[in-house]
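Below is one structure. I have some questions about it.
One protein chain is absent from this view; the other protein chains keep their places.
Now for subunit A:
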Amino acid sequence: MSEGTPSEDYSGTYYDDAHLGGYDNYSWDNEEWRTFFLSLADRVVGIVNPRSVLDVGCARGLFVQALAAKGLQASGIDISEHAIASAHVDVRDRLRVASATEPFEGHYDLVACIEVLEHMGPVDAQRAIDNIAAATDLVLFSSSPTDHDEPTHINTRPAEQWAAWFAERGFFRRTDVDLSFLSPWAVLFERRELTLHTLAHRYEQQLAAVNTELMEKRQALLESHRRISSLNQQLESGVSKKMAEQAAQVEHWQAEVLAARHQLLTTRDHVIGTEAQVARLTGDEQRLRRELAQARKQLVNVRGRLKETRGRVERLTRKNRQLAAEIEAVRLRPSFARRAARKLLGGPR
């Protein structure tokens, strides 16, 4: 027994906390567990309709209780004293503490052995298979091929390994039965005398289905890959197109900024030039105004002088006229010399 797992490994902690899919409270009172096992019992009745069932490794007897509830002669054994002790009161009598390495009493229409043999050492497991084979012709079997995290799984084996060991005892898979509602690897073994023809036919039938599925899935996978690849390409070209567009946009904006700065520069030049022009014109205007004022002043002066000069001209003209008159008067009068001569010479010639 050193290689197996003793009763102590399956205490309250095992059932209530750490194990069994994380459901709390592994008991008949738990509705979810109860519903699960009642449904399982229904399926079993539907598939094989047994009268008597032995559940090897029955734990707290929930499956036994469900089968009993369906009116079947059900009983169970388990190595865990705790499990049996903590079983529901209605099922307690149908259960007993026992190891699967010990031969079972009696013969059953069906023996269930669900998730049990992986907890036993390899030698114990072979003994258990022997005992099961001795007690029935029909086995509801499930043993996790993985789930290595569970510490008491000391003997996980692939499904074909268990099938081979059952085949050694004359049991073969019922390929017409699908137990995947119990577990992906659950199988119904039946003791039958089969010809090689039948056996090959059964397995080829399974293999063909799987092969077909595999081929179809491969094809689907390939197509998916191609689709992904084409989508990727579309995406990439879309992205690069987008990037090219954005780069062009950036370039366009840069050109616009440059043009705007250029516009600003020339505007500034225009403003500065205009300001300079205004300043120059203002200066010119001021100078011209000064010159105008000066010219006006000169004009006033000139006018004054003109008036003055005209006055003088008038005065002089008057005087001139007066003098001319006097001259004329003098001229009209004969001169003294002439008068004297006339007197002396005695009258004009």
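Just so we're on the same page, a contact is a pair of C-beta atoms (placed from the backbone, for glycine too) under 8 Å apart; a residue touches a chain by one contact, two chains touch by 3 or more; residues count from 1.
FYI, contacts and distances are computed from a predicted model.
Considering only "ABC transporter, ATPase subunit", "Glycosyltransferase", "sn-glycerol-3-phosphate transport system permease protein UgpE" or "PadR family transcriptional regulator", the record for the omitted chain gives "Glycosyltransferase", by its UniProt protein name. In the complete assembly, the contact with the undisplayed chain comes from A:V271, out of A:M243, A:V271 or A:L316.
Listed by residue number, the positions of subunit A touching the unshown chain are 258, 261-262, 265-273, 276-277, 280, 283-284.
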